Structure formats: structure tokens, C-alpha cells
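Presenting chain A:
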Amino acid sequence: MELYHVELLSAALFAIGIYGVLARRNSVLILISIELMLNAVNINAVAYSAFLDPGRLVGQVITIFVITVAAAEVGLAMAIILRLYRTMSTANADEADSMKW
Partner candidate 1 sequence: MNGLESVLLFSLVVTPFLGAAVLAFFPADNHKLIHWYTRIIAASGLAIAAYLFITFDTGDSLNKYIVDFDWLPSLGIRFTLGLSGITVPLVLLNAIIFFGGVLISWNVDHRPKDFFVWLMLLVAGVYGVFASRDLFFLFFFYELAVVPMYLLVGVWGSSTDFGTFLRTKEYGAMKVMLVLVAGSVLVWIAILAMWVEAREITGIADFGMAGLSQVEFSEGFQKTYYPFLMIGFGILAGLWPFHTWSPDGHVAAPTAVSMLHAGVLMKLGAFGILAVGMVLLPDGARFWAPLLIGLGTVNVIYGAISAMGQKDLKYIIGYSSVSHMGYVLMGLGALDTLAVDGAVLQMFSHGIMTALFFAMVGVIYQRTHIRDITILAGLGKKMGITGVFLAVAGLTSLGLPGFSSFVAEIMIFIGTYRTYPVVGVLAVVGAAITAVYILRMLGAVFFGPIDENKWKDLTDANKTETGVAALLTGFLLLWGLYPFRIVEIIDSGVVPIMERLGS
Partner candidate 2 sequence: MMEWAWLIPAMPAIAFFFLATAGRCLPNWSAIAATGTMAVAFIVFWFVLADWFSMSALPEVKAFGFSFDWIKAGGSTFTWGMVIDPISLVMVGLVTAAALGIQIYTWSYMSHEPRFTWFFAVHSLFAAAMLALVLADNLLLLYIAWELVGICSYLLIGFFYDRRPAAEAAKKAFITTRIGDVGLLIGILLLFAKTGTFELSAIFTMVENGGISETVITAAAVLLFLGAIGKSAQFPLHVWLPDAMEGPTPVSALVHSATMVVAGVYLVARMFPFYEHSESAALMVTLIGAFTAVGAAAIALVVTDIKRILAYSTLTDLGFMLFALGAGGLTAGMFHLLIHGFSKAILFLGAGSISHGSGQTDIRQMGGLWRKMPITAVIFGIGALSLGGVPPFGGFFSKDEVITAVFDGRGWGFMAIALLIGFMKALYMGRVFFAVFLGKLKPENEHAHESSMVMLAPMLVFALLALFGGFLALSYTDGYQGFGYFVFEGTHQHPFHLNKGIAIGSIALAVSGFILAWMAYVQGSLKTEPIIKRFSGVHRVLINKYYVDEVYQWVIDKVVLVFGRFIAFFDRAFINDIGINGTGSIVTTTGRFMRYVQSGKLYTYAMGMIVGFLGLALAWWVS
């Protein structure tokens, strides 16, 4: 297991996340895809910390913060989706387009 293996795994996970964000209509699924992308970043951070950082600490600390923020984000996002569903009776991101033009 070399560093670039982990990096490639992270890149693949990130690309899949991007595909999810771009291709999905349902906002819950978009949110989940974003989680995938965040995890790709987390893998990278930890891997760099493990392979490169002499103190082996910063990457893990960063990851902890990312996870924290991700948790907050999911909570808020789900609340927004609930709200969106109630006012527009849809959870599809492309149908909530009343602010265009």
C-alpha cells in the first residue's frame, strides 16, 4: 500500500461524488454525494498525515474538524430539505428554481 494508492482511492471517491452531485435531482442524494466528496478529502488528509507529516497529527485534527462540520452540515441541510419539501412539495433541487432570471 503506497501513498498514491490511497490518493487514487480518494480521487475515485471524489469523482463519484462529483458525478452524484451533477447527475442527481433529489436533494437528499446530492447531499449524500457531497458526503462522499468530504470523505475523499478526509482520506487524503489522513493519508498525507500518515505518510508525510513528521508529527503525524495535523491531518487527523483537520479530519476531525471536517467530520464535525459535515455533521452540522447534514443536520442543517436536512432541515432545509424538509422545509423545501413542505413549501414546494418537492425534494428535487431543479424544481426549486423560482429565483432564476
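How were these picked? Simply put, all candidates are chains of the complex that A comes from, given by their letters.
In the analysis below, contacts are C-beta pairs under 8 Å (C-beta built on N, C-alpha and C of every residue); 3 or more make two chains touch, one makes a residue touch a chain; residues count from 1.
Since the structure is predicted, the reported quantities are computational estimates derived from the model, not experimental observations.
The contact partner of chain A in this complex, picked from the candidates 1 or 2, is 2.
Contact residues of chain A toward candidate 2 in the complex are 18, 21-25, 27, 30, 93-94, 96-101.
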